[in-house]
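All protein chains of the complex are present and in place, except for one that has been dropped.
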Amino acid sequence: MVTHLLETKNIKKSFGGVTAINNLSLTVEKGTIFGIIGPNGSGKTTLFNLITGMYPLDSGTIFFNGKNITGLRPHQIAKLGIGRTFQVPALFSKMTVLENVMVSTFIRSSSLKESQKMAWDILELVGLKEKANQQVNNITMEDRKRLELARALGTKPSLLLLDEVMAGLNPVEMKAAIELIRSLKTEELTIIIVEHIMDVILSLCDRIAVLDYGQKIAEDIPERITNNPEVIKAYLGERYRARN
Amino acid sequence: MELFIQTLIDGLLIGGLIIVVGIGFSLCFGVMHIVDFAVGEWVMLGAYTSYLMVRYFGHDPMIYLPILFLIFAGLGWLIYPLIYRAVSGKRHNPVIMGLVFTFGLSIMAKGGALSVWGYHIQSITTWLSGKSLSLGGLVTLPALRFAGFIFGIGVTLLFMIFLYKTKFGVIIRATAQDRETASLLGTDVKKIGGLVYSLYAGLTGMSGVLIGALFSIHAAMGAKYCTLAFFVVVLAGMGYVPGVIIAAFVLGLLQSLVGVYIGGRYNLVALFIVMYGVLLITPKGLLRRGI
Partner (left out) sequence: MEFQRETYSSNHKTSFFNLGILIFMIALLLFLPLFISPLWIRITTEVLMWAGLAQSWNIIGGYTGYLCFGHGAFFGIGAYLTGLLMVHLNWPFGFCLFISGILASFLAFFIGYPTLRLRGAYFAIATWAFGEMIRQIATILDITGGAFGMQLPAYLNLPFFYYIMLLVTGMTYLTTHLLLERARFGYRLLAIREHEEAAEMVGVDTTMTKIKAFALSAFFPGIFGGIYAYWVTYIHPDSVLKADITDFMVVMAFLGGIGSLWGPLLGAIVVQFIQRILWIVWGEGTFYLVIIGLSICAVVLFIPNGLIGLLEVRIHSPKESINFLMKKFKW
């Protein structure tokens, strides 16, 4: 019997009177890139917050690698192998680029020196090694996004959650980002990516789920999603055109 | 039984006065996310100012209430730009910077008062001091406490009317709820902050008159009122102004009951235990409406 890497079963979350996630069930298979799209407010970021343990679920369960992770604290979930980026990069301001990544490697290394080496390698991977010793306050937006990614990779995740990484990037930067993400996908690393920009999602993902008002209204391969009438309806005829 | 009712009445009377210290403080946090560590010092300065006015100009201290409001509102207006600057620096956590800045202000105020008046205790009296009203022979209403109560309720009413029925009030509440949107809609957030802070300073300074008349005036009295303000605001929920009314009465009753039935020495301990408990169990206040 095949275990899904990630499985959410009927999860629900409300804030005050607003239901952010309503009876959502998803499965994500190992080694794939899974996309999640939906209009603003459809619950995409909330979903990430629930998976990583930032908010407690009202009801339902989440399984990761066959293990029930409902109710665990974020740092425990990070140790189990889920990493995530924030929409607005949540960097540690008084540290260098290298040090930011180092912190996230602590759970996978046994000494400061080892952390430093691991962080260094990750920076090389995302193309930030030239800026390793720079203060985080002095780097560009694109670099901040790379650093955010590097930091998520520092925990050596087997599941990586990317939250709107393309926001604020110009077309050139976006192309580079797409290439970078594509290069990350391996048997060992599964990626869930939340995005607004259709073209990005369509070009990267193996499967896509569409959320609206906290519910899944469609889940399919990219080719069929664009023709799905529910999906089109959700976007109310507005078509999100890619920036190029 | 009589004692119990008397105790309750005393508690309510004091609670009414304390509301004044709490509402300004709460609004200050709600609108600008500033915890003014100097709140007790504003009360102390108000008390001393009324003392000075009585000494040099005579008359009953209560006459000076509106003047004190104006003086302290003015002071608040002058100080506010500095606070704004402290809170808006990009480098550090703004709430912390505001805290430390007002902490510095409180040290200055306390140090200044100590330098001028030393550790001596002063007092002021009004025509109401020492008088009391008897209700059906059962309970006594000390006149000054009753006046304090009326003052508290009156000020609160005016304050609420201002907040809920005037244009400025609406703007202030909007800014408290969502600063960014308010500023997008054209509100000068900085100016509103200044208005709120002046209001707060004026109210708190003004309450010093009655507090000074009721209790003693000394340079280190700030700590006590800081405690009371914290207590009230924690129970009410930080930033939730209507809750302050209930919380102030709870405070008054708690102090009164503990003072009579357990012993005055345990007053502050009981206060701290309750406050600590609330902070740990319902950090957003008893009604869970805090920020």
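Chains: A and B, in written order; residue numbering restarts at 1 for each.
As a convention for this text, a residue touches a chain if its C-beta (ideal position, glycine included) is under 8 Å from a C-beta of that chain, and two chains touch if they have at least 3 such contacts.
Please read all numbers here as calculations on a predicted model, not as lab measurements.
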item	value
Contact residue for the chain not shown (choose from A:A78, A:I192, A:C205 or A:A234)	A:A78
Identified contact with the non-displayed chain, of B:I23, B:M53, B:A73 or B:L105	B:L105
Given A:T8, A:S104, A:S158 or A:T190, the one touching the chain that is not displayed	A:S104
Contacts of subunit B with the absent chain, listed as residue ranges	29, 33, 35, 82, 85-86, 89, 91-93, 95-97, 99-101, 103-112, 114-115, 223, 226-227, 230, 234, 238, 265-266, 268-269, 272-273, 275-276, 279-280, 283
Sites on subunit A contacted by the missing partner chain, in the whole complex	52, 54, 73-75, 78-79, 83-84, 86, 90-95, 98-99, 102-104, 106-107, 112-113, 115-117, 120, 129-130, 132-133, 135, 151-152, 154-155
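To be clear about the criterion, only the chains that are shown with their structure count from here on.
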item	value
Computed distance of Cα centres, subunit B from subunit A, in Å	47
